[in-house]
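A single protein chain has been omitted; all remaining protein chains appear in their positions.
We just call them A, B and C in the order they show up, numbering each chain from 1.
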Amino acid sequence: MRMFRNDYSEGAAPQILDALVRTNDEQCVGYTEGDPHCERARALIRAEVGRDDVDVEFCCGGTSANIIGVTGMLRDWEGVICTRDAHINVHETGAIAACGRTVLPTTDADGFLSPDEAERVWQFQTSTGRHMTRPALVYITNSTEIGGVWTRARFDAICDWARSHDLKVFLDGARLGSALTSDESDLTLSHIAQNVSAFYLGGTKNGMLFGEAMVIADPMLKEAFPYLVKERGGLMAKGRLLGVQFEAAFERGGNPCEAGRSAAGDTDSTTDGAGIASHGERSEALYWRLARHANSCAYRMRDGLVELGFKPYGHSASNQQFFVVTPEQERALAQATGCETFYVLDDGARVVRFVASWATSEADVDELLELAGTI
Amino acid sequence: MRMFRNDYSEGAAPQILDALVRTNDEQCVGYTEGDPHCERARALIRAEVGRDDVDVEFCCGGTSANIIGVTGMLRDWEGVICTRDAHINVHETGAIAACGRTVLPTTDADGFLSPDEAERVWQFQTSTGRHMTRPALVYITNSTEIGGVWTRARFDAICDWARSHDLKVFLDGARLGSALTSDESDLTLSHIAQNVSAFYLGGTKNGMLFGEAMVIADPMLKEAFPYLVKERGGLMAKGRLLGVQFEAAFERGGNPCEAGRSAAGDTDSTTDGAGIASHGERSEALYWRLARHANSCAYRMRDGLVELGFKPYGHSASNQQFFVVTPEQERALAQATGCETFYVLDDGARVVRFVASWATSEADVDELLELAGTI
Amino acid sequence: MRMFRNDYSEGAAPQILDALVRTNDEQCVGYTEGDPHCERARALIRAEVGRDDVDVEFCCGGTSANIIGVTGMLRDWEGVICTRDAHINVHETGAIAACGRTVLPTTDADGFLSPDEAERVWQFQTSTGRHMTRPALVYITNSTEIGGVWTRARFDAICDWARSHDLKVFLDGARLGSALTSDESDLTLSHIAQNVSAFYLGGTKNGMLFGEAMVIADPMLKEAFPYLVKERGGLMAKGRLLGVQFEAAFERGGNPCEAGRSAAGDTDSTTDGAGIASHGERSEALYWRLARHANSCAYRMRDGLVELGFKPYGHSASNQQFFVVTPEQERALAQATGCETFYVLDDGARVVRFVASWATSEADVDELLELAGTI
Partner (left out) sequence: MRMFRNDYSEGAAPQILDALVRTNDEQCVGYTEGDPHCERARALIRAEVGRDDVDVEFCCGGTSANIIGVTGMLRDWEGVICTRDAHINVHETGAIAACGRTVLPTTDADGFLSPDEAERVWQFQTSTGRHMTRPALVYITNSTEIGGVWTRARFDAICDWARSHDLKVFLDGARLGSALTSDESDLTLSHIAQNVSAFYLGGTKNGMLFGEAMVIADPMLKEAFPYLVKERGGLMAKGRLLGVQFEAAFERGGNPCEAGRSAAGDTDSTTDGAGIASHGERSEALYWRLARHANSCAYRMRDGLVELGFKPYGHSASNQQFFVVTPEQERALAQATGCETFYVLDDGARVVRFVASWATSEADVDELLELAGTI
């Protein structure tokens, strides 16, 4: 059975892999420095975000993107405000500190950075002048660590707060595809691009072998990125690989096919294809179609599990779904579905995570549900 | 009136200053590297702590000592567990992160690092292996940021916890003099020296112009200190200044005089001198006498303020005393006594700090109390 | 015409790419943490180097490997001795300094670190104790920046020197395949593995999309690597990609086909295949066959250019070949062949580099020579 452990268990979506194979013999200059694929991908992304004045740069993965994005907008004594469960605060082995900068976590527990908590941290950190790390940046993630999807209102609130305090905003978009194609998202890519200092379009968790595309409006980071990506080890010699993948992800029209593995590999892709087609955007870029497909599978899974009596943890309208289960269920589900345990609650209950991706099919979900019904 | 702002408002205690003046014309090799004063101070401190096998090194100040002590016992991806109000977490402008290491704060709110909270942080940080900063060190402060004095039982508990988890222990002793001469302390210097990996005897806040003496049992820090103190800018060219001051502070017998400015400068030092003498250790080193004197003034102040109806914040048996006051009282007291505001409580009340030092006299305290009685 | 700019102009060798395609749909745990491909690749590499007690780890690229390998074996105040043209000293944007460590270049001008120069630097750096960066590591590259191939005698000399000074040795193997298959190399992989603290088998420049495999004997780096690779952004979520590629590169027997693109794509691969076959190791791992093929093309190119009257710069028996040309020749050759300029000599002459790779065919070389004959 297909596991629901995470969205980076497989290789690449077939369309992405195909592009890599198709272009494999081409000779390109290295390091993303002007090869036609990177240049085309840059143009496509600029068009997608609706700004000509942004820089588009690539790096090898999410931690690399966070290192460069965050430290590239901070001076030595400055810090970044984020939620306590933020990836940079928890899951990157102190990567920001390793580059000499300080992470300033709030107590927000739902994954969304709130203006109130940001204000509290800011007040505290600026209360004794140069004796404390000066906040200069806000870090948010869409979707959040526990699958939350930012609404426009919520997004505007934190951006407004940051602007009013002269702080920059960095958006970690490792799962931005899933977030923006969520059926509960009213936030658009261009609105994000208009309001943050920098953000990235995650590739690794949305059907690419690897790679993230950074969109940079901030002048300080525009200057920093090309150097930092090399200095911090995130620059790929065969930079064309990033170009080729993002080109395939954002090229429209030329790839009018269905999304993901299920569509490519299944003999019966009608339902799935129809589901995507019903959205009415045949020319939608592959990047969005892959994410939309993952969400669609995640909703089917979520609704099915709820129907079976499983209790959701929080509310997610993205490709990660969290449920509260007993330790016995945890064991059985982990074994059968690959789901991972995120938290142990005070009463001993477990929060487990199921993740759908471009590679998940409806049939996979149905198999999961059938199995879960027996646990 | 003498202000009670902090314990580093004046220059040096007269005995320390005198030693500097007396030795001013001597020629010494630089950098604490073998001049007779540093060597003598090292020997005195080794005797004081009761261990021949420790290294004793000097640096210019507390932040420098914390940088060297903490980062010298951590590898790049390791972190230090401490309370949320720890100096290294709050008041040093991200100095530990600036050296590439991560601070891992607990939620302990009383300044004492508890084994329970340390265990919680440790469990969390080791839950996903190399994706998270690995805790390798525990940082405690005696006295704590809000004046708390570690008991032996409490100290043993955290040291035992650390030992059982194979973590090292670093004790920030910026105010260790006041802590160990507290009338509520049952902890001894030699017991500390037997149980921590490294600690320092703070000079800056106990009557010296500047300087801290690090006592090092840990082999990793023994190797690191000489290099780090230079690399991190904490090594003084005129290293003898540190030797001279710590020599004066820990030489016994030769300095049978009373402690501090009040004793040296006041015409009427009988009471004060008697108070010290009554402790029955005429040969006690100046370092302890200065601290004991500061505590004595602090208790007189504390008891007097309580008698006047002021409400203590927490309980301090050291030279820093905290009180809860109204905003009106805060303003009047700050103006009159130099006390600083530490916290604004949820109900709007203020926590202010009064600090006594070697330079405080009983008369100063009485003047403070008289004034406070009118506020 | 195929350019001779570098050995990372194309994607992957067909056998590598094929392995990626073939395994694309498999689900694997992430981060190189135990998936079957990484585990198999580790076992193959351990067998290849002839040591069971080494750790084998993977990261995304050469700069990443250098960052982790070098800083993982240095404490904060320690430095690495290398030649002045070493990649870490010149072409990595200060990556080692960015991690807080110091590069200590010698004046060796031929790319080989000599014991004499290492001794000079060591003497100097240890002459004033802790006031200077302490050398703790030696960094060498095989093949060198200008194509030099280390002999066993030369290699033993620097390893002996390092051992006698209690320094570790790190070997940057970005082009180790080409070096060890050079017809002038008498050095073996197992001899290297027996004598250095750590080294890596470069994938990026030998037919993989990306990736380097670090072989670690040193206990300090064994402990460090898993954390540093995450903290420094070099860990890939889809770690299996590294496993799959190195598995394909070092699996024997199962891949009895010819090396590289030319063999795979050319209709007439007889000569090439025969050339490889004549080496008498049909079961030689793909990694070596790809490199041997690159060398073979490079020699043909070198000999042809010499015959045409071009003057070699230094002597290279590896896949990079350097020639001294006039500015006019430089322009014409760069345009026609993609060769890059490395140095401008004092007399205004240029040193240009031609690089052959797994993707180069004999026909490509002949085309180059024909063209060069007209310049």
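Quick note on the criterion: contacts are C-beta pairs under 8 Å (C-beta built on N, C-alpha and C of every residue); 3 or more make two chains touch, one makes a residue touch a chain.
It should be emphasised that the depicted structure is a prediction, and the values quoted were computed from it without experimental measurement.
Visitor: Among A:Y8, A:W77, A:F170 or A:Y299, which residue is in touch with the absent chain?
Guide: For the chain that is not drawn, the touching residue is A:W77.
Visitor: Quick one: which of A:C99, A:I140, A:V244 or A:A349 touches the chain that's been left out?
Guide: In the full complex, the listed residue that touches the missing chain is A:C99.
Visitor: Identify the residues of chain A touching the omitted chain, counting contacts across the whole complex.
Guide: Counting over the whole complex, chain A touches the hidden chain at residues 31, 33, 71-72, 75-77, 99-100, 129-131, 134, 223-224, 226-231.
Visitor: Over the whole complex, note the residues of chain C touching the chain we left out.
Guide: 76-77, 79, 90-94, 96-103, 128, 130-133
Visitor: Quickly run down the residues of chain B that touch the omitted chain.
Guide: Looking at chain B, the ones touching the missing chain are residues 2-3, 5-6, 8-12, 14, 17, 20-21, 23-30, 60-64, 67, 92-95, 98-99, 204-205, 209-210, 227, 230-238, 240-241, 261, 265, 338, 359.
Quick note on the criterion: only the chains that are shown with their structure count from here on.
Visitor: Please indicate which chain is farthest from chain C, where distance is taken between mean Cα coordinates of the chains.
Guide: B
Visitor: In whole angstrom, what separates the CA-based centres of chain A and chain B?
Guide: Chain centres of chain A and chain B, defined by C-alpha means, are spaced 46 Å apart.
Visitor: Go ahead and note the Å separation of the Cα centroids belonging to chain A and chain C.
Guide: Between these chains, centre-to-centre, one finds 34 Å.
Visitor: Do you know which chain C residues sit against two or more other chains?
Guide: Residues 99, 227, 230-231 of chain C each touch two or more of the other chains.
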